[in-house]
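What follows is a structure written as structure tokens; I'll ask about it next.
Every protein chain of the complex appears in place save one, which is left out.
== chain A ==
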Amino acid sequence: MSGWTFRVRDYAQEAAQSALPREDATNDHPLLRQQPQATRATATTASASTAATTPTATQSVSDDPLADPLSAVEDDPLASSETPHATTGLYSAAGEMDESFEPWECKVPGILARYTTSEKLSLASNMLGGKGPSMSGDTMSDKVKSRLEELEGDEEQELDELTQQEFVARIEKLSRDLTVAWKKEQRVNAIKLVIQSSKLLGKTEVLKFYPSKFVLISNILDTFGDLVYGRLVAKANESFAQQGRRAKLPVDFTPDMVPPGAREICQNWFFKVASIRELLPRILVETAMLNSYRFLGAIDIDATLTRLTSQIRGVGDPLVAAYCRCYLARVAVRVAPRARAFLMPLFRDLMATMKQVSTDHVRRQLKEQRISTGEYMHIFSPAIDWIMQCVAHKADAATLREIMDTCQANKGSSVLLNAVIASFPTGYVSRRATQFISLIKEAPDTGLPKFQLFRTLGLNVCMSPPPDQDRKAILNEVWNAVTKLDAPDEYVACAEAWIAYPIKYFSPKQVNTMLGDIVAHMSRGRAYSQHYGQLMSILSKLLTHMHDFSALFSMDNFLPFMDLFQEAEVKAESAKSVMEAFAQHQRDETADQLVLSGMMYLCKVAHDSLNAMTFEDERKRVASLIIAFLTKAAFGRNFEAALEFFVEARGNFSNLDAVLKYEVHRVNALIMQTHAIVKGKHNRKTSQFVRSCIAFTFITIPTISDYIMRIKLYVASACVAIVNHALSQADVFVQAAIDLIPDLPERIDVDMTMELIDPFIADGVETMAGALLMLPDHPEKDRLFLHKHLFTTIKEREWKRPECYCRALLSLIRMLGGLAQPSYLYGADGVEANDALYASSPKFMGDVSTMTKAVIEELFAVMKEMPPGQAKTAALCDTFDTLARTGDMQQAEAAQLAADFAVLARKQSSDASVRVQQTLSELTRTHVPGAEDLALLCA
């Protein structure tokens, strides 16, 4: 092969030549000119990019530069649609019930789960069967007699004894039967089914199951109410159609829109219901149909609700009556949320009938079913809670006062007290917290357990602050009682509600005390293992309210509290939630040792929970949380402490590449920080420190499993070492990077797909080649030892994609071109690179030239082997481009060599001409000597 010489470059002149033309910034920014009335957004860009200080621009900059120009638009078209539309009539629900009102549906699962039984429940085997009302006998006495028989007849009817599951299934079937009967137009059967179902609510033979039974049967009633309503709407639409009107009854219709036919049918339904003989079904079915009153004009819904309220007074059993009231309130909330007049009478009746609990009738029942008065009261609680919620929702002061008085008068009822605390406005309860505490204390032990009351109270006082002067007394009073609770589930239920209290109103000291108490209670007999859910909730409350991590970790009970999470999975989850809160809320760096060591411990817990089964996403999450923590660790100028910290971190988080990589970068940054402080001139002490840092990175990098990341880190660390005059260490880094290449696998995992590693190696070689320019040859080794080593290493590798190999080789050409210059393009301050070392000595230049020749030969060889195609064309063009730019084109041999590649490229594809031409014209434009001759050779 013929000879090759590199062109000698004048980097300074080239830089000046290729730089874009510059002008001084003027006031007349082109963007400003286009839009004389500068909007905020463009003005900000203008000022940022040109530092122009036009009056308009500065004015705008004072505004938030990130502010969205759209934010000025106040009439959001979407927002308007959310405003409640005009409500029509009494019945409309819009805007009456806000989120502070817990809907019935939310309570249902709790009720069904709480009120269960193992007793047998009886149910008539055939709901439609049985004797109809007997019509025999005309005289009065006959009638009465037969009716009495009928009343007794219920017991004579064939009854099935069912388990709870069977009962539930039967009721669900009943509900389906109802819909089926309705669809088949068997409306008499449908109403019979509903009446029979509602009669079931009159039976209290299994008290413990009653609330659940109520839930099930009230569903049937709701279904029936909806069916009737739907039928009436359909009827109305039918008559519209008959009149040839295409109109449909609107959702918010008023009675005057209802056609007479539909109104007549509606009237008939209500007459039918009014003639139901028995009281309970009559009230329940009418209540279920309340919504259909909308079809009748001139019906005062308030009066109707009040009337139904007073009719319920006829229901003798207090429990049945309470749930009947509950159903009325439930339907009213849905159908006529604005109707309130009936609520207080309803509540007063409820309270009045609570006295019946002590009657013989009820006592006998309790004795038969072996239920204590306390348990019996508990059965009332869903109904009382619901009614209380309805009464108290947006109630005026007078109403609240009346309820409060009732509550005080009924000292015996903890169920009522609990309902009051739960449903009253939180502010109201909080203001009177001390009063409530004494009420709770006075409440008898029968009824709801006290912890429940304390818990409910806790939720209130945490939500809205009690008066300043009471706060301490409240905490002391309550906690004195709570801490005496022996049952861990009762205790933790209270603790969960109360933990926010000291956080919100007191210093961490009190929080710490409470945490200590929690730890003490929950450690007894490993109670914690049963209550991870509640403990987790306590933790999340701590983290939501305490964003000061110094305060958090300064509580000496915090880590013992964290230790309560023993089970591996929960332990890791708890640690992660602290880490997440830290990542989110710790804004500034911290030097607080307690925080650092505490967080280090928790991060280690999270890290150690990772294993081969862990999902990649989870690994990433943990890694980013650990990094978020490491980022916030500050050491000021105590560099040694920082290094120690990272040594510890490396030991703790050895399984996460991302974290290790972060540590390497941080330690390199430490070196550069010291470099900046000593202004590039290390003293003995600092250079020792630098060496320990380098030692750190040098042993950390091999622990990273990602090879490519390792190469990049080696090169980066090598550069840091060169800059800090640690040349032998830099040598070792580069050597290590090069030595990695033979071991590299064929493919690597890139975002879950296995890809060929070749492009990544080429990238690595490129960065290495760049770094090698700065690094002077080792005095005891051959000239260009590392450079040659790199070349032979990549030469020995079996490349799957030759174009990548080609790219690597070309980067070597460029490196060699750099090395051949009398003065290098870049270097480290105070480090004599090869330019100074050899001063372009012939021996050195000869070595460069020899190596170059070898590389070019290798290039030829690769090209020859490459199969034709786009990749080959591109590789040829690239080679031509590199050679033409680096070589001395005045030398005929060099020019000819470059031209050969251009000719080869053109042979491959006509597309190549364009690229060759691009290179040529650029060389000509920048006045590279010999460019014209080269163009001729290439033609």
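Heads up, the rule we're going with is that a contact is a pair of C-beta atoms (placed from the backbone, for glycine too) under 8 Å apart; a residue touches a chain by one contact, two chains touch by 3 or more; residues count from 1.
The rule is simple: contacts and distances are computed from a predicted model.
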Self-check item: Chain excluded from display, named as in UniProt, from "N-terminal methionine N(alpha)-acetyltransferase NatC", "Ribosomal RNA-processing protein 42", "Vacuolar protein sorting-associated protein 26C" or "Exosome complex component RRP41"
Solution: "Vacuolar protein sorting-associated protein 26C"
Self-check item: Residue touching the undisplayed chain, where the options are A:Leu200, A:Leu280 or A:Leu305
Solution: A:Leu280
Quiz prompt | Interface residues of chain A (partner: the chain not displayed) | solution = 138, 140, 143-144, 147-148, 151, 202, 260-261, 264, 271, 274-275, 277-280, 282, 297-298, 307, 310-311, 313-318, 320, 352-353, 355-356, 359-361
